[in-house]
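Only one protein chain is missing from this complex, and each of the others stays in its spot.
Coming up: chain A.
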Amino acid sequence: MNAEQHFLEQLDQSLGPFPNKQEIISEYEIHLYEIFNEIEIQDETEAYETIEKRLGTPKEIAKMWMQEVRITPKKTQWIFVTFNLCLFVGGGLLTVGYNLFDWNWIDFTWRQLTAIPSIIIMLYLVFWGLLGYEIGKEFGHRGRKLLRNTFLICIAPNVLLANVTVFQLIPSQWFQPLLSVPFILVCIGFTALLYPISWMGYQWGKKASV
């Protein structure tokens, strides 16, 4: 086996079960062809050393590829969707717990959180900005579709909660003292801001994508 074949085989092994592996290996094969078309090395050990010196070791290259495919659009989408869902489920459980049970710690948590609604709203806006930023940074121009889809999935619990609250499918007194008209208007206003904030985050992230 010559140095080129040996290197490509090592790379193949280091990559393991990798998407589009054959195409990746063919690119390195062409690269090696170009190198040895320019320089002539008879000794196979010396040739292998030259390859590693110029390209890096198969393990180093495989590591770079692993990093490159670690973040996929689907994974990114589900991280944000799951996080958003956890916020809603957590908030829902807290509300139900506060209203149905007489537990001190739940009373304490509820009172602390309802005392700082504006801080919670701000943190939630940061979450949406971060969503856009991460998508823009990782996926660049291609991220715009992903942002739109992730936004639509993430916004579903917000819309659902708004509807069950407005149509009083859950007791409105559960959300006291929050459920005042000004607070509802603020929530509607900030919900309308979520997409522009994500979009700004996306544009900012896109700048950092190169």
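Structure notes:
Just so we're on the same page, contacts are C-beta pairs under 8 Å (C-beta built on N, C-alpha and C of every residue); 3 or more make two chains touch, one makes a residue touch a chain; residues count from 1.
What we mean here is this: contacts and distances are computed from a predicted model.
Of the candidates "PadR family transcriptional regulator", "ABC transporter ATP-binding protein", "Probable glycine dehydrogenase (decarboxylating) subunit 2" or "Peptide/nickel transport system permease protein", the chain left out of this view carries the UniProt protein name "PadR family transcriptional regulator".
If you put the hidden chain back, the residue from A:64, A:89 or A:169 that touches it is A:64. In the full complex, chain A makes contact with the omitted chain through residues 24, 26-31, 33-35, 37, 54-56, 60-61, 64-65, 67-68, 139-143, 206-207, 209-210.
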